[in-house]
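All protein chains of the complex are present and in place, except for one that has been dropped.
The block that comes next holds subunit A.
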């Protein structure tokens, strides 16, 4: 927690701290300190690897773990097939990695390890991270779109049945909405994760402050706040899944634009 015991800074949980004295690591002049954020990226990656590895037994009759992994791959596969069609299969590795990595990051950030003194870091609450995800997805859309359709890809910005007179205007409106996509994609996840963690932090500071203030405030403030926190924790678990799903779903919808135009 913050050095100042009396005042709990709810933003402190998002602060990035270099670990193991790595704050001066550099690569080509850029700082690449191994931070708590990087550590939790590594943990999420490792957890995901372990999870999928547990489903690699390739049994004809799957066990529970294998069934769980297969249901996730099946889920991503179905989503891509529903949104893109048969051509969507080749994006399964990317969308699966994206969905599962974000999901694991969101869920790991919610694990109450603060009880034992370790503070999980939710790196999806940083727009540098969500922005990179969004840029990768957007780049795939652009690359696939131009590689597959060449300059005809620009016809994406002119919906069917647009009167000729309206075409220039519509073109720019559609172009603007297209260019906004990576920002909306990145900001949605970042804001949802940050807001949830902020809310939990603020409520828990209420609990602690109220508890320190005596019995009366404990009863009036702490108990309802604590109940609210429990409910919001459940909600946050839901949001963790939904935001990962939304990111993957929108990515697949955008790839569909590139793959199939209209």
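Following the convention adopted for this analysis, contacts are C-beta pairs under 8 Å (C-beta built on N, C-alpha and C of every residue); 3 or more make two chains touch, one makes a residue touch a chain; residues count from 1.
The criterion applied here is as follows: contacts and distances are computed from a predicted model.
The complex appears with one chain absent; UniProt names that chain "ATP synthase subunit b" among the candidates "ATP synthase subunit b", "ThiS family protein", "Aldehyde:ferredoxin oxidoreductase" or "ABC transporter ATP-binding protein". Contact with the omitted chain, checked across A:37, A:106, A:225 or A:256, is made by A:37. Counting the whole complex, the residues of subunit A in touch with the unshown chain are 11-12, 14-16, 18, 25, 27, 30-35, 37-38, 41-42, 44-45, 48-49, 52-53, 55-56, 58-60, 62, 66, 69-70, 73-74, 77, 92-94, 96-97, 100-101, 123, 125-129, 132-133, 136, 190, 194.
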